[in-house]
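Attaching a single structure in C-alpha cells format; questions to follow.
Yeah, one chain of the complex is gone here, protein chain that is, but the others are all in their spots.
Naming follows writing order (A, B and C), and every chain is counted from residue 1.
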C-alpha cells in the first residue's frame, strides 16, 4: 500500500473518499480516525452496530470484548483470516467491513483483574455491556486511566446515551454514586405471559451482519431496533471525540423512547462532582474494587434474587 | 415448523422472544410484523441498515430494489441459497439475519413502467433512494396505490426522516410541489479539494454486513453513520406503522444534524393539502409521469449540469 | 374559598413524567398532572408540611401512588432510590437543588430509571 504524505494510503483515500470530501472530517479527521483505537465492551445489541459502523468510518483499531459470545471465534476467524477463506463473496464481505481496521478480540470476561491492562491499550472506551457491575468497573478503569467513556444502554423500549469522563463532564459515579438495588435491575414480570413454554432460559440470537451474538438471558427484553439506534449513536459519539467536535458540547444525555413522541430528548446533566469518590478532587478509590459485591449482582447480569418491576 | 394457535412458529417464538415479552409488541405485534411486506427502494447507505433491521425485527417479506448494486447477485444468493452454502459460519450468518424473512430482489431500475406493479405487492414502502426523480416517482406510486411511504435521506452531515401519505399527513408533493432546480441537487464544490487524483469518478463501497453496495458517484458525500442512523430510524417508522403505534403521532419530520447540538429535532409539518396535484381532493395526476423530465435530472442522480453549491 | 387559610398560597400544577420503566410503577402512565393541593394534603396527614413545597415532598407523595410491595423500587427511606435520574425542565436536578428544589408552577419533572442492558 502506497502511503501518501497526508498519512493515508491510496486504498484508504479510495475507501473513504465520500467523507474525505466533507470539511468537518477531511484528511485531518480521517487520519485521526485511523490513528485512534476504541475498546467496545460487549458484542451484543449495542456492540454489533457500534463496531460495524466504527470500522466503516475508518477507526484504525477496535477491541471487542465479550465472554458471552458463542460465535466469537467465528468473528475472529472472519476478521483475521479473511484473505484465505473459501468463497469470493465471503472474502469480499469481510474485507469490505474490516480489512482497513485491525480488530482485537477478547473472548473473556472483563473484571477487576484484567480491566486496567485491557482498557489502557485504547484511546476511547464504548460501554455496550448489559449489567451494573460491568458499568461501574468500566467507569472506574476509564477514570483511573483518563479515557473518555461512551456509554449506551437499551432496555425494553428505552435507550440512553452519555459520554462520561470527558471534558469536565461527570463520570458514571458522579451521576449514580450508589448502584441501584439489585431488585430494580432485573425486570422479569412479564416472563411467561405468552402461556407458551418460556419459563426456562431462552436462547436469543442477535443477528447483525457478521456478528452473531448469543445470549442466555430471557430478561434482556428489547426490540433490536433500540440497541441498533443507540449503538449507531455510540459510534457517532466516538467519531465526535476522535475528530474533536464533541468538545463544543456541554455534558448531556440523549434519551430515546419508543413510546414517547418525539422519540429523542437531549438533556443537560451535571459537571464532574468535586466530591466524587473516583473522579473527584480527593478520590477514595485509587484501584479497581469488587464490583459484583458493590452492586449486589454479577457481571453476568444475574441478580441475587429476582423481583417484580 | 410447528405453527402455534397464536400464528407464530416455535422458531419465531424462540427468535423473537425478547420483543414478544414487551407489551407494546407482544404476539399481536409480532404476527402483524410477520404478515407485513415492505418494499425498500435503494440498497445503499439507507437501505442496508433498514433492510437488516426490518428482517431482524421479523418483517415477513422484504423487497429490495436497486439497479446500481454490483453485489446484488451476491445478496440474492446469500439470502435465498443460505442452506446450501459451504462453510458453516456463513450459513449461520445468513440464516440468522434472514431465514425467517422472505427477501425479493429486484436488480433493476424503478421507473414509471414498473413502479405500479412492484409497489402494489407491498404494504409499506421505504424510500432509501438517492435522487429527486425516484423520490417523486415513489411518492406518486404510493399515493395512487394508497401505501404509506417512509422517506429517509442523508447528505453530507444532515439527515431527514418523514412518513408520507399516512393517516391524514402530507405526501411528498404536498411538502414539495415543485422539484428543486437541478443545480441545487448536486453538490460538487469540494470535489478535488484534496489535491490528490480525485477528479474522475470515484468508486465508493458502502460496507454493511452482508450487503456490499457499490456506487459510482463521487458526489454522494456523507459519513456512513448518517445514513446508518436514518436507515435504522426508517425501520423504526415501519415497525410503528405495522404495529399501529404510529397512528398517534401528528405529521412530523425528524431532522438529524451532525453539526448542531442537539443532533435531533422533531418538527411539526403540514397535513395533506387539498390542492395537491396527486393526493388532493381533485388530483390532476392519475398515472405515473416522466419523472426525469419533471425533475430535470435522472434516476441515476446525474444532473443535466453541475453547478456549485 | 371562604375557609382558605391566610398562609395558603395559590395551588400550582406540575407535570410529572416517567421513563426507563418507572411508568410500570404508576399504572403504565407515562405522565401525571399533579396539583400541589394533593401533595399538601398528604403532607398534612404526615405532619411534615413545611412552608416550601420541595422535590422531596413530591417524591414522597408519588410513592403513595405505588403499590406497597413495589414502593422500594422508587424510594428508599423517604429519599429517591439509587439509579433514578431526575430532570427538572429537561435539566439534571443536581443543577437545580436536588431534593430541596422548590417546586414552581408549570414545572416539568421527569423521573428516569437508568438502564443497564444492551
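Observations, loosely collected:
Heads up, the rule we're going with is that a residue touches a chain if its C-beta (ideal position, glycine included) is under 8 Å from a C-beta of that chain, and two chains touch if they have at least 3 such contacts.
Computed from a prediction, not measured in an experiment: that's the story for all the values here.
By the touch rule given at the top, the unshown chain touches B in the complete complex. When you scan B:22, B:46, B:115 or B:239 for touch with the missing chain, the hit is B:46. Within the whole complex, the absent chain has one touching residue among B:63, B:148, B:227 or B:298, and that is B:227.
Seen from chain B, the chain kept out of the figure touches residues 42, 44-47, 127-132, 135, 152-156, 158-160, 175-181, 183-185, 187, 189, 220, 222, 227, 230, 253, 255, 257, 259-260, 265-270, 273, 301, 308-309.
By definition in this document, only the chains that are shown with their structure count from here on.
Centre-to-centre spacing of chain A and chain B amounts to 27 Å, using the average Cα coordinate of each chain. Residues of chain A in contact with at least two other chains: 156, 220, 222, 259, 266. Along chain C, no residue makes contact with two or more other chains.
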